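Taking it in order: structure first as structure tokens, then the write-up.
Then we have chain A:
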Amino acid sequence: MILELDNVTVTFTAGPPFRREHVHAMRGVSLYVAEGETLGLVGESGSGKTTASRVALGLQRPTAGAVRFEGKPFPKRRRELAGHMQAVLQHPHWSLNPRMRVGASVAEPLAVLGEKAPDRVHEMLERVGLEAGLATRYPHELSGGQRQRVSIARALVTRPRFLVFDEAVSALDVSVQAQILNLIKDLQREFGFSALFISHDLGVVRYIADRIAVMRGGEVVETADTATFYTAPAHEYSKRLLEAL
Partner candidate 1 sequence: MRHRLLAVPLAAAVLVTSACSAQETSTTGGSTAKAGYVATVDDSLPAGGTLDVELPIDIGAATGLDPQLADVASSWQLMSLVYETLVTVGPDFAVQPALAASWENPSPTKYVFRLRDDVFFSNGRAMTADDVVGSLQRLLASQSVWRGQLGPVKSVTKVDDKTVDVELTTAYTPFLAALANVPAAVLPMKEINEKSVDVTKTMLGTGPFKVDSHRQDVSWAFGKNDKYWSDGEPRLDGVNVTIATEEAARVASLQSGKASVATLGNVDSKSMLAGASGVEVLSQATTDFYYLMLNTQVSGSKFADPRVRKAINIALDREQISSVALGGQGKPTGVTPTGLPGACDPAGLPSATAGAEEAKKLLAEAGATNLTFTLSIFSTAPAPAVAQVIQQNLEQVGITVKIEQMDEASWAGKVYGAVPATFDAALSWFAGYADAGMVTKWWNPDVAVFNKGFMKSDPALSSAIDKAVVLPAGDARTAALAEVCTKVDEDAQMLPLVTRPSTVAYRTDAASVGLYATEGYGNALRLIADFRKKSA
Partner candidate 2 sequence: MKDWLTRAGMVCLGLIVLVALASVVNLAGDPDEIVGPRLAPPGPGYWLGTDNLGRSMLPRIMEGIATTLLLSSVAVLVTAALSAVLGIVAGYRGGVVNELIMRLVEVLYSFPAIVLAILVAAVFGPGQLAALASIVLVTIPLMTRLVRAAAVGVAQRDYVTAAIISGARLPRILGRHLLPNVAGTIAVQVTYALSVGIAVEGGLSFLGFGVQPPQASLGVLIQQGTTYMTAAPWMITGPGVVFVVAVLAINVVGDGLRDRFEPRQARSLV
């Protein structure tokens, strides 16, 4: 088990003091991602999948429940996980610091660990299908697809064992989206990382995930193998989702 969420609940409080409102973003969610596997997490907006990703990444502490990474509870300090888990996030336009050269962006996870390895940056850029020369460019000179490739390179440069893809291809054009999905698959074969792949697009998840979890209203309503899920969904909500596909 690379990551386990055990009965995780996340409650947000909002509103003025004395009369706080409690919003349950996650309610007793149990999920796991096994070694080398990709778990697809689907659900509509507001279903709690983004909160789940933040919990998985250690950006959000659960109100209740436990999270284990590589069999151990999350360390107190987020920094101790540095280099072991990374993420590729949604918006290609905002995923890279516009004031940083591409090479510096890719090198950042290494720099944080105190490592300097320009070779690894160049190698990583080539692995994701970009010329090494792109390292000196700024993000605005790149296309959306290229930027998302850079994000993937940045996420993989420390060779993490676990990656979160949060709507990583949703904003891409259809023709480019396919390129990136293939790239992710290739890299996973090569690097052997486990992944949590979050998307509202069932088509994409079907292609990339080994197992699927469906969230709705902060709860996981169904978990199944991809093949099983797409052929014989168990939950009523899953069926409706698939109809819309």
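Keep in mind that, in the parts below, contacts are C-beta pairs under 8 Å (C-beta built on N, C-alpha and C of every residue); 3 or more make two chains touch, one makes a residue touch a chain; residues count from 1.
Candidate selection criterion: all candidates are chains of the complex that A comes from, given by their letters.
All of these numbers come straight from a predicted model, not from anything done at the bench.
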{"item": "From 1 or 2, the one in contact with chain A within this complex", "value": "2"}
{"item": "Candidate 2-facing residues of chain A, complex", "value": "57, 59, 78-79, 81-83, 85-87, 89-91, 94-100, 105, 108-109, 112-113, 151, 154-155, 158"}
